[in-house]
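Yeah, one chain of the complex is gone here, protein chain that is, but the others are all in their spots.
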Amino acid sequence: MSDEAYIAIAWIATFSSVGLYSLWVVLRGRKLSRMVPPDERRWL
Amino acid sequence: MHEALLVMKKDLRLEWRSKVGIGQVLPFSLLVVLLFAFALDPERGVLERVTSGLFWVVVLFSSVLTIERAFSVEANDGIFDALRLSGMAPAAIYAGKVAALTLQLLVVEAVLATAVAVFYDTTWRGPVLSIGVAVIATLGIAGAGAVYGAIAAKLRSGSTLLPLLLLPLLAPVLICATRGFEVALGREAGPGWPWAALLGIFSAVYLTLGALLFRPLLEDA
Amino acid sequence: MTVDNTIPTPTGSATPSGSAASAGGGAGGPMSTSSTATRVLGTISLVGIAALVLFGLVLSPPDAKLGETVRILYMHVPTVSTAYLAFVITAVASVMYLWKRTEFWDLLAASSAEIGVLFFALTILNGMLWGKITWGVFWRWEPRLTTTAVLMLTYIGYLAVRQIPNDTRTRGTVSAVIGIMAIINIPITHKAVDWWRGLHQERTIFGTVNPEMRGLQLFSAYLGLTVFMVLFAWLLIHRFRVAWLTERAADVGVDAAIAERRAERPSGAVTTPAEGGAS
Partner (left out) sequence: MEHAVHLRDAVTLLGRFPALAGVDLDVARGEVVLLRGPNGAGKTTLLRLCAGLAPVSSGTAEVLGVDLVARRAGVRRRVGLLGHATFLYEDLSVVENVDFWARASGADVADGRRALDRLQVATRLHHLSVHSLSAGQRRRVSFAAMLARRPELWLLDEPHAGLDANGRDIVDDLVREAASVGATVLFASHELDRAGDVADRTVEVVGGTVVAHDDGGRSPDEVAARA
């Protein structure tokens, strides 16, 4: 595996894991938003 | 202050009566010393190089057992609630527990040191440094351990959680105490006091922090 | 199409793109954790990431000393800095929780810690990949890598404690205590590991952006830092709202449980708080 390959893996792994985590958070947010009465959805 | 002494005396008497420390933790630590010898094949001189490291790893394991025991005794029979109702200052209870833990651990370390001297034929040198390091490190272990012991006693799956919470936190103690011992044994050049100093910072910080954090732990959790 | 969202209907009206149809206002209130603020931060992060890829991988030259591996630095420095920022936020929020006792601080501490652990994991990943190129081996007891690994374990302990079913107050207090104990450990462990491994200064990727970098490299490094900070802010807002919604969703269950619990009473019994002593 050449150096460039490892560098690519580093970048791809970092962004994809952050991406996956973000997706999980946003989707969970959507799912939960439907289960909570409207006035309590936001902390503010 | 007398409350802290009261708690310490109670803990030590409890330990003396139930003999869990001497009866179970001490033999366990000696057992681990032997196991390491089996694992590391004494002939090849490996043991001699890793003595202080093994010593402190065994001390950490023993302290997890001792701390878990010291607080599980409070947890069953609802004694935590009684402590809360007693009106004793949380910091005093904390100080009493830490003092009792420190003494118990020092006893374990003393016996362990002799065992290591015999089995690994280490000649302990630099008593001032090694005893100083041992006392300061044990205070740090007991200081941080008491806080996590209280947490573990309160949570359902606490006893399996205590090592996961405590041991990573004690990593610096393990490093500094081991290096301090290496210098004391003359196996490592350089001054020994910086290691003791860093241990001192660790212990001082976590003893004060523990005293402060014990109040919310006792009051709310 | 008005959405009746008091009853959790599966067909939410949220459009597939990040923005919800009725963001903020609207009859049913926000249908997801996004808001104008997160949309702004979201777009900035996306643009920033694109710029970072462009500058980090394409435009900036390889480093004189580090060679191509400097490009991993653009991933590495931001992730470790963001992780430390996250844990500082957790510690501050934990102290505030012990003082103010409001749910906001507890949930902020938890959300920040979770993101922090994710970024720590990425830091170690990048460190190991960098190690593979530079040392030819994934792991070496190199000061920073070791410290990061140990510190990550303390925060995994933090997250483990929060998984244990408990009432929110106990869980909050215990997590706050661990959050504070763990943050103090960071400088001490750094120092201990430095002294322990730092005797022979080998080439190390860690530390802040090293000063020799010039021009585009320096720019890429700082670009990476800002992009990850914005990304962290975006993530934290979303994660906090998810945590907030989780509690509220649980509360919905609680109201039902309370009603159910009160139904255990024989019907017709009424609770009249008699004045003490007065008949």
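Letters A, B and C name the chains as they come in the text, with residue numbers starting at 1 for each one.
Simple rule for what comes next: a residue touches a chain if its C-beta (ideal position, glycine included) is under 8 Å from a C-beta of that chain, and two chains touch if they have at least 3 such contacts.
The shown structure was predicted, so the numbers you read here are calculated from the model rather than taken from an experiment.
In the full complex, the chain left out of view touches B, C.
Looking at chain B, the residues touching the absent chain are 3, 6-7, 10, 13-14, 17-18, 73, 77-79, 81-88, 218-220.
Although one chain is hidden here, its contacts on chain C can still be listed: residues 165-167, 169, 250, 253-254, 257-258, 261-266, 269-279.
Basically, only the chains that are shown with their structure count from here on.
One simple way to say how far apart two chains are is to compare their mean CA positions; for chain A and chain C this gives 11 Å. Computed from the mean C-alpha positions, the centre of chain A lies at a distance of 41 Å from the centre of chain B.
Chain C makes touch with chain A in their complex at residues 5-6, 8-9, 12, 14, 18, 20, 28-35, 49, 53, 56-57, 67-69, 71-72, 75-76, 79, 104, 115, 118, 121-122, 125-126, 129-130, 132-133, 231, 234-235, 238-242, 244-246, 248-249, 251-252. Of all residues in chain A, only 1, 3-4, 6-7, 9-11, 13-15, 17-18, 21-22, 25-26, 28-30, 32-43 touch chain C in the complex they form.
Interface residues of chain B, counted against chain C in their complex, comprise 144, 147-148, 151, 154-157, 161, 164-165, 168-169, 171-172, 175-176, 179, 194-195, 198, 201-202, 205-206, 209, 213, 216-217, 220-221.
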